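Data block below; observations after.
A single protein chain has been omitted; all remaining protein chains appear in their positions.
For clarity, chains are labelled A and B in written order, and residue numbers in each chain start from 1.
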């Protein structure tokens, strides 16, 4: 990467957008001696000031300003490496991310699978993962979930049990079905598996498990059936830590290994750093993957004070932000930064 | 405060009632070198002995004995600062707390809003928070929750969907409705936000989020609808840690700032130390506050080994008990104890 040649390796700074997992990322970077930069939408700078983890706060009117030459040059002057996260990807989009000139920790090519359900599904299939079955409207004869591409955080999704009901709902709500996805609803519990692939160690690590805490769907179980008049929505409010049954680890790690392998083939040099498989486990212990995130997920925040699996691996408390920082530090020392950024 | 003048500042001890969050409070005090005193109802002293965190255990037949001159003088002789918590407030009441002679960490004037639903509601309204709508019985035309003032920990609450159903339940159970509160039931997830306001730093800190684990309401979601014959009750059994979606932090911190501001106006010198907003977030991300606690809540216990947000702020593991201890220590050093006790 050309711009990296101009970087002062003794003064690397870590930058990210002020949202999602920025507290974890910047807290870790600061703790490990990096200078930190946060790019915030106006009004949000107070949060990052309060937590005292940003050496420099850049206030933006909207996140697309990150693409302005002025901001990009400023980041380059600060020798900034950008840590991408969910908000970064959703705000800038694949086209925006391609235009970012400073180095990004991770493989920016692979981010596109997060923005294209079809591509994502193909990728997961190639990795040999078990996916929920997709159906045409006429095929609906069991409980299904109907997803809309624009559905912000899961609002607007709905459940149906029959084609009749589907037609009725579409008609009632005058919905555009041109881009919907209909999936068989898997009866089972939600689990989100976070991994870290280290290109320097050439090794996959397992970080931990969480489940999302979603409104209003997680409130249904507190309302007796006779009082329920609820259409479930899946808007994420937070995350809850989970420890996985140890006998499941083998399969879960193999799933991660397969994802890394395919990512190298499909999007060389493959996944760099954190990723997450969003899954449901049914009563027969079948693991269904319905989504992948190819960067740090907010669920890693549940282990800010230390991942349980990293405690076993490293013998001390390490969170995902710190793991990223460790990788960058090592890459700088070994002059291998090119291997972990794009 | 007069009694404080007699205190030996080199031998301050930390005292609290043996319940609620006493393990956290006393554990922290002991760790930071304070002498500790626990006031226990007979039978409960074994717990605090087992955890080895009380230098002195005072066994009471009932908590009102704390108001006896003998006990109060003993606490004064020990240079005790009392840390109030939920059990402390509910056992002694506002009238009892006023009679306590040793210094209390916190603002004892403001505790009254915890004991008076109307005052609490006015306070939350003044702080600009969004509250669940209250209704008259005749207005019930959607799912509502009916709360009774004496309902211990949420037992005896009930749900209704219509005025007809309300009348029937009142009649069947021969209930006294003179002091009931009827609130629109907000469909959404429970989140409890814990804060700490430091009068010394003049700064609001965000500590963390939990949700209550309540019996029997949290068992409903494990019983298929056709087998449900459950009247929900809301008796707290414990708490579960939650990590908040980072983009919500701005609003949540602003809510806390507003509470601190209004508390200074309404109950000078305002909130001192920990407080909690008990909220529900609906699918449109509206945050409804249905309760406030103006002292440490038991939910802080979920982060006894370290608050995730404090890990970011302080770069190490700190729980709420330790945060309180830090404030007291600093106040002693700077000769500003008067600023944090009443």
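Rule of thumb we're sticking to: a residue touches a chain if its C-beta (ideal position, glycine included) is under 8 Å from a C-beta of that chain, and two chains touch if they have at least 3 such contacts.
Remember, predicted model here, so these are calculated numbers, not experimental data.
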Among B:298, B:312, B:328 or B:341, the residue in touch with the chain that has been omitted: B:298
Which residue of A:191, A:255, A:271 or A:320 touches the chain not shown here: A:191
Contact residue for the chain not shown (choose from A:53, A:182 or A:209): A:209
Where the unshown chain meets chain A, residue by residue: 143, 159, 161, 185, 187-191, 203-206, 209, 211, 217-218, 220-222, 225-226, 228, 230-232, 240-250, 253, 280-285, 303, 305-309, 311-313, 315, 317
Absent chain, residues of chain B that touch it: 19-24, 27, 30-31, 43-44, 46-47, 50-53, 87, 155, 210, 213-216, 218-230, 233, 235-241, 298, 301-302, 304-305
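Simple rule for what comes next: only the chains that are shown with their structure count from here on.
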Angle, in degrees to the nearest 5, of the Cα rotation that carries chain A onto chain B: 120
Between chain B and chain A, distance of the C-alpha-averaged centres to the nearest whole Å: 34
